[in-house]
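Comments concern the structure below.
Note that one protein chain is taken out, while the other chains of the complex remain in position.
Letters are used for the chains, namely A, B, C and D, taken in the order the chains are written, and counting of residues starts over at 1 for each.
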Amino acid sequence: EAADAPAEIKVGTLYAGSGAMASTSVPLHVALEYWADGLNKGGGVFVKGFNKKIPIKLISYDDQSSPALAGNLTNQLITQDKVDILLADSTSVMTAASVPVARDHKMLLWDVTGSSPNFFSPDNPYIVLLALAATDRYPKTIADFVKQQMPKLGIKSVALLYVTADYTAFQATAVRNALKETPEIKVVFDRGVPQNTSDYTVFVNNMLAAKPDAVLEFGYPANELAFLRALNDTDSKFKFLFTGYGLTEQNLIKSNGLAEQLHHSYALAGPGSYEFKVNYGLNRHQFEEAYEHWVTSHNIKGVEFGYNAIAGYQAGLVIERSLAVAESLDQLELRRAAFTLSGNLDTLCGPFVLAPDGSQSGEIAPLGQILPPAAGSKELGLSIVWPADLATAKPIYPSP
Amino acid sequence: MRKGFVRETALVLLPLVVVLAVMPWLYNNQLLLLNIVVFLVLAQGLNLTYGFSGYLPFGYVGFFGAGAYGFALTLMHTAAPPLLAVLVGGVAALLAGLVLAPLLRLQGAYFGLASLAAAEALRHVIANQDLSEITGGPYGVRLDVPFRPVLTYGLAIGILVLVMGLVAWLRQSRFGLRLRAARDNPVSAATAGIDVVHGRLVVWLASATAAGLIGAVYAWSAPTFFPEAVFDLSFSIFAIVFTLFGGAGTLVGPVIGVVVLYGAYNVIGVSAPKYFQLVYGLLIMALVLFFPAGLASLAVRRRRDG
Amino acid sequence: MTGLLRTERLEAGYGTMQVLWGVDLNVSGNETVVLLGSNGAGKTTFMKCLMGLLPSRAGTVTFRGEEITGLTTRARVERGLSFMSELGIFPDLSVAENIDLGALFRPRADAKRRAAELFELFPVLKEKRRQAAGGLSGGQRKMLGIAKALAAEPKLLVMDEPSAGLSPLFVATVIRSLAECRAGGLSLLIAEQNVKFLELGDRVFTMEGGRVHFGGTPAEIQADDGLRRAYFGLGQDDHVRA
Amino acid sequence: MADGARADTRTTPPPPLLRVTGIVKRFGGFTALDGIDLTVRAGEIVGLIGPNGSGKTTLINVVSGLLSANAGEISLDGRSLTGLPAHRRSAAGIGRTFQIPKPFASLSVRQNLEVAARDGVDIDAVLADVELDRHAARPVSDLNSVSQKLLDLARALVTRPTLLLVDELACGLNPVELARVAERLRALAAAGIGLVVVEHLMSFIDSITDRVVVMNAGREIFGGRLRDAVQDRDVVEVFLGAPEPVAA
Partner (left out) sequence: MLLYALLTGLIFGLYFALVGLGMNLVFGVMRIVNLAHGDMLMLGAFTAFWLMRVAAVSPVITVIGTFVLFFVIGLPVYYALVPRLQRSREPEMLSLILFFGLSQVIEAIVSLLFGNNERSIPSRTLGGGPVSIFDQTIPFPWIYAACVSVVIFAGVYLYLYHTGFGRQTRAIMAQREEAVTIGIDVHRVSAVAFGLGTALAAVAGVFAPFMLGSFTPSIGVPIDLVSFAVVVIGSLGNPVGTILGGAIYGVCLMLMRTYFSTLADLLPNLVLIGVLLVRPTGLLGRTVRHA
């Protein structure tokens, strides 16, 4: 049986080495390289179908943040390189280019962070989402918190500021809908801003003028930096501040000297900050150390440990586990294998749960409140405030 | 006149179509093949306006996006068959071209940038959240169109034949000659009885329609996309770079530009992904510095000397 | 008279076409040389070559005893050569700025004084000094071109058809002012078709097919029926026949 | 007005080919044409002369449709041209040359004519006429400025104009060429084309025109025969600078 085993398992992926998506894509890709290298050092990945360890060959192409090129290269991976495992580039915009190509070639697309609900439908079995709940589910904790906790805290008015792109606008909509069911809270400011907005001072100023009790801001990491910067530049403080990436991209924010702005703010405690219990692979702390060691020892510059790194690693682990169950490398068999993990795999991103259409419905981050560093420490503190079963502390409101 | 047309189509268009038609048997990355045809159409479409009227629209991608969205919205909101939707894509771009026709008053870089601004404006309108009910807004679109690789590829080649046929005709016809005269000197062209505005408008609309049609075909082959994907500025940049590099105003130039530069682009992308951008950038610079007249002119010069 | 400019066997051309076939010509200090030649004889080409605007393919150019064949235009201008091309102005700049640029390599004070003088000479330009030169009429442009060249106060002024497009009144003005400049020590090399400029010349050369021949003094030309016919028409001055 | 003129056909000469009345053209605050009238009959050559900047080229620009006048009427053959774009005026029969020649730089000499030619025009004959036949296949950038002017003229001719506006064709031409051009223009007039010729070379004007209009500062200061013009005090003062001796 082992005779017809392939010499290597070809894992194909795309990443954006330049352009708008590069800063999210590269850390993720570096994590995949780390994962593949680790496996190969141990002799490869165990494949149930051949009942042996087979080395992994990671084939990666740079799509330069261009969806058109990403489509081509996905096709290249399928038709020329004949990969066994096909991964998409990070972000929905880039993943979108791979979804139809994979489907047309009946290749399972291992979708790492492309969480747009557009990608999933019952009639397309060729996609599974790995490292992030689908966009329409991801904001669940904050939406629930808004509905159930905010009135109790005495919050009467809310300001929403969000980037009008797929991922962020979805979250804002979820919160807005929650607010609609909460008549005691008024929305006093609701603004969408273009994704390339890099200066938020005007918005912060206008928001201040509306005097909201709570501010919820959803943006991509670059927007987040700009937003926090604007708070910093204008010396603004809010009683309740929620940011989209305050926890997941904390290292980036810290390295840009904006950590202080996060004190007492809230954010979804994604895997970059919240330690989900894992039942396979490294825990968060171990991975961070390993990742950073990998980055420095390979002389990779300008890559931060954060959510994207974890997502890449986690994607690798899911693939690894799936291969360990799959009877063959047949794509639908791989899908079946991935589904056997659903509900059984605890990952750095949370419990891995697949909906029937392949989208992710576990991996929903709890809501955390960021605390100033404890005396003598440089690290920011964190308490989980929602959902109730995970909560470690009560929210401190208003922020001091 | 007629003879030149026949010769050019026989020497350039026919072989090209034959090669494109047999390629799927030799190489099965269909999407790459389709993209080659897409860029051939974009480069030749740009060639129509730039090569014959001197207008270089940096925002050419706007028509491509208009075509893609024209196609998508038709399928999303009506029961029209995809083929009809492709036509709608072409018409959408044609209408966009008409709306932007006043920009033809501008010259040189002013025109280029104004058209870019127009393309950006169109993208922002389509991506506007308040219109998500209609356009999908920032959430993008997902179309449930049947995957028809042979049909889309064939359709793309058909569009290419139309556009290149038009280019070949313009090169040989009096209308084309008049356009070139108007490009050289609109003032003396007008006094020589040439309706400068009309000529420009015709090629401008033809060029817009070509981009719209091919945008629609592209959307058919990549039916899940976000606004930024079909309004990606690199479509414009590439079409311009390929056309100028190969030699505008010729039939073979843009073809050479696409084959050499887009070919190199994909080869480098696959063979040296780590240094993709660097190698490609250096290649482009070297080509400009060492073949400043474009490769097509090199071929022409050879022939004249020989 | 001392030798100011001398060309020896100067050859030049465009691409594969050779235009100048060994031009020998000299201009002495404080002398005016008029160059006659039919359409396409190579006068403009020769002048460009003198100025270093077109590389010469063979031969030498000597100016004030120094060989300048390989020098840049800038170096030639600094040595006292100046050129008025057929249509040479800066259309986007104002009239005053044009004249100012003519005196680019002169001390500022001299340039100011000269500009004032030139405005006296060409009141039309003074009137339009703040306007863009591109809005001038054909003849006004020519005037500006002349004024700009004169602003440089060169040792030798090379002029390509200064009278073309000028109305008779202004032709007279230009001739008068050139005569004045000559009195001030300026040498001139003028390519012309207008017979009135002949009066200005000390010597006349004829150019045909890229070669130059000494024609004689203006008086000799006037007297030589053949030359007169060849270059100024059927025995007519630029006067009205009745 | 026009009707009145028509009614008189039996007693007066045929109506003019070109009739320009009351043209005013301003550039910003500057009035370049200040109420100009001009009529040209078929077969007539009118000399348009005047000091530099008097508005001759501007008038030609207005008549040929490159500039629109602030006031005034233009009609050709009784048809109003006012408001028509330049190419329509060309179609109506107006041809012109440019003071600074404007060839189509990327086309060959022959193509320069091909684009403009009306059906049935013998392009090669016209080229031979202006002695550019030797250069027919060359790019125009190879031509020197005088040849470019002649090309301008040829291009105007192949549009089969009924009215030809010639802006300073003569300067830079040598006498032999001048004579030929003059002959050529007279032949055109003899064939029934009306011509307006702008020129500073009085001998040339004298050799071809029946009548001159002298302009100054956007107005007509004299209309009539050239030999009378050169005696006119105003004309001498602003244009000629000195009384032109008239050979008896």
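The criterion applied here is as follows: a residue touches a chain if its C-beta (ideal position, glycine included) is under 8 Å from a C-beta of that chain, and two chains touch if they have at least 3 such contacts.
Keep in mind that this is a model prediction, so the values were computed, not measured.
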Where does the absent chain touch, in terms of which shown chains it meets?
A, B, C, D
Looking at C:I89, C:V171, C:L189 or C:V204, which makes contact with the chain not pictured?
C:I89
Only one of A:D166, A:E288, A:E304 or A:E320 touches the unshown chain, namely A:E304
If you put the missing chain back, which residues of chain D would it touch?
57, 61, 66, 98-100, 102
On chain A, the omitted chain is touched by residues 17-20, 22-23, 26, 65, 164, 191-194, 196-203, 205-206, 209, 221-223, 225-226, 229-230, 232-235, 252, 255-258, 300-304
Write the list of chain B residues that the hidden chain touches.
56, 102-103, 105-110, 113-114, 116-118, 120-121, 124-125, 128-130, 187, 233, 237, 240-241, 244-245, 248, 275-278, 280-285, 287-289, 292-293, 297
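Just so it is clear, only the chains that are shown with their structure count from here on.
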Any idea whether C-D or B-D has more C-beta pairs in contact?
C-D
Computed distance of Cα centres, chain C from chain A, in Å
76
Per the centroid of Cα atoms for each chain, what is the distance between chain B and chain D, given in Å?
44
Multi-partner residues of chain C (each touching 2 or more other chains):
none
Graph class of chain-chain contacts, one of line, ring, star, complete, other
line
Touching pairs - complete list by chain label
A-B, B-D, C-D
In the complex, go through chain B and note every residue touching chain D.
174, 177-178, 180-181, 183-185, 187-197
Report the residues of chain A in contact with chain B in the complex, numbered from low to high.
17-18, 60-62, 64, 66-69, 71-76, 79-80, 92-93, 96-97, 99-101, 103-104, 116, 118-119, 121, 164-166, 169-170, 192, 194
Residues of chain D defined as touching chain B within the complex
64-66, 85-87, 90-91, 94-96, 98, 102-107, 111-112, 114-116, 118, 152, 155-156, 159
